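Moving on to subunit A:
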Amino acid sequence: MEYLQFLLIIILSPLVNGIIKKLKANMQGRRGPGVFQPYYDLIRLFKKNMVVSNVTSWVFRVTPYVVFSSAVAATMVVPVISNNVAFSQMADLIALVYILGLGRFFMALGGLDAGTAFGGEGSSREMTVAVLVEPMVMLALFTAAISAGSTNLVKVTGHGTAFYTPSHLLAFSAFLVAIIAETGRIPVDNPDTHLELTMIHEGMLLEYSGRYLALMEWAHYIKQVLLFTLAIDIFFPFGLTSSGDALSIVISTGIYLVKILLMAFLMALIESTRAKMRFFQLPSLLGGAFVLALLSLLSYVMMGR
Partner candidate 1 sequence: MNSELFLTAGVVFFFLASLVSILRPNLIVYLFSASGSILFAIVGLYLLFAGPQSLDIKLISGSALEFSFGGDALSGLFVIIISILVFAVSLYSIGYTSDMKNKGLMGLLFNLFVLSMYGVVLSKNIITFLILWETMSIVSYFLVTFEGEHKSAKAGLVYAVMTHIGTAFIIALFLLLYSYSRSMELSTIKATASNIPQDVKDIIFIFSIIGFGTKAGVVPIHTWLPRAHPAAPSNISALMSGVMIKTGIYGFLRVSMDILGSGPEWWGITILIIGAVSSVLGVMYALMEHDMKRLLAYHSVENIGIILLGIGAAMLFKTSGLYTLSSIALIAGLYHVLNHAVFKGLLFMGAGAVLHATHVKDMEELGGLLKKMPYTGLFFLIGSISICALPPFNGFVSEWLTYQSLLLGFKNPSITAKLLSPLGGAALALTGALAAACFVKAFGISFLGMPRSSHAEDAHEVSISMISGMAILASLCLILGIFPGTVTGVIAPVSFLITGSYGIPSYQGLIFISESSAGLSPQFLLITMVVMAIATIVFIYTVGGKRKITFAESWDCGIPSLTPRMQYSATAFTKPIRNIFKRIYLPRRELSVSYIVKPFFVKSIRYSGEITPFFERYLYEPVVNIIHRIAGKVRLLQSGSLHLYLGYILVTLILLLVFGS
Partner candidate 2 sequence: MKNWIEVFSIVDFVSVGILLTAVALNGMRRLESSVKAYAVNSWLLSALIGIVAFMIGEFHLYAASLVTFISKGVVIPIFLRKIVREMKVTHEVEPYISNALSLTISGLLVAIVYASLKEGIFITGFSRNVLQISLAVILIGLFTMITRRKAITQVIGLLFMENGLFLAGFSLTYGMPMIIELGVLFDMLMGIIILGIFAVQIKRAFASSDLDKLTILKG
Partner candidate 3 sequence: MITILLIPVVTAIICYLLKGHRLTGYVSMAGSLLLALASIPVIRDAFSSGISEAGLLYMDGLSAYIMSLVIFLGIASAIYSIHYIDHELHVGLIDKDGIRRYYGLFHLFVFTMLLVTVSNNLALMWIAIEATTIVSAVLIGLGYTKRPMAIEAAWKYIILCTVGITFALLGTFITYYASISVRGTEGILNWTELRKVAPGLNPSTMKLVFIFVLVGYGTKAGLAPLHNWLPDAHSEAPSPISALLSGILLNTAFYGIMRFLSIVEPSTGSLFTGNLLILFGLISMGISSVFILVQENYKRLLAYSSIEHMGIISLGTGIGGPFALYGALLHILNHSIAKPLMFFASGMIQAHYGSTRIDRVKGVLSRLPFLGTLTFLGALSLAGSPPFNIFISEFTILKAGADKGLWPVVGAFLVFVVVVFYGILSGFSRILFGNSETETQGLRIEGSGAVLQRIVMFVMAAVVLILGIWIPDFIDSAIWSGVRSILGEGVR
């Protein structure tokens, strides 16, 4: 039963995005679309015919499937509501990051395949952001992993009460920035814009249509919730059941949903209070986050906790 917990992420991810949109709208004094809008969009896209550029090669058409299935594969090793995930032995942080990396690699290739300037620009900026984010994510995760003595997610989550230490708070703030960058949110990227000069993630998807686009978007939602869940698992690892009985599962599901909602609220808050940065100002933000991660590691090494 709890081996299927990853389906929770896959199914809920559009909803979470809808909720964030709604919250943003409300904070900005708009009504905004309903929280279930992303589902309607996906289904409509699945039903549409597709227009594909005749410049593209098979890489372009394989990309959506790789991106989507890599995102899904990543979710399978993450404890959502129960410590008792499928293949718990391979529930590995580093592996997780690199699986997502595979998705990004193909997305960037897909962006280049159509031979348009926008796609190229999108993938170029995506890879640049990745270059800045990756070390920081790793350092943040290292702090957690070292304190848990393992890179295995189950071990990390099992090793509780970690988040009172300063090193973990630092690591968490770094990881938060990482999430913003990875999910393409303000101030790094603007998920709602289609203005060519500013877009990163949308730029790569420009040539995609119909079900390909749907898969890409969905994969994006999944990645977002996955990262939320990761943050929760690592930095607020309480409320996960290890027993399989229905009650505890219900309880922990409830706790999980609350946490996710909090994350969503946080995101919406940040997005509506911050303005989008110029692309070449990003290094200062992400560099700062890197320093936070470094400090967390340092403080852990120095204080031993």
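Basically, contacts are C-beta pairs under 8 Å (C-beta built on N, C-alpha and C of every residue); 3 or more make two chains touch, one makes a residue touch a chain; residues count from 1.
The candidates came about this way: all candidates are chains of the complex that A comes from, given by their letters.
Everything numeric in this text was worked out from a predicted model, so none of it was measured.
Novice: Please find, within this complex, the candidate from 1, 2 or 3 that touches subunit A.
Specialist: Candidate in contact with subunit A: 1, the rest do not touch it.
Novice: For the complex, give me every residue of subunit A touching candidate 1.
Specialist: Result: residues 43, 46-59, 65-66, 68-70, 72-73, 76, 87, 89-90, 92, 94-95, 98-99, 101-102, 104-105, 108-109, 111-121, 123-125, 127-128, 130-135, 137-139, 142, 145-146, 149-152, 155, 206-207, 210-211, 215, 279-280, 283, 294, 297-298, 301 of subunit A touch candidate 1.
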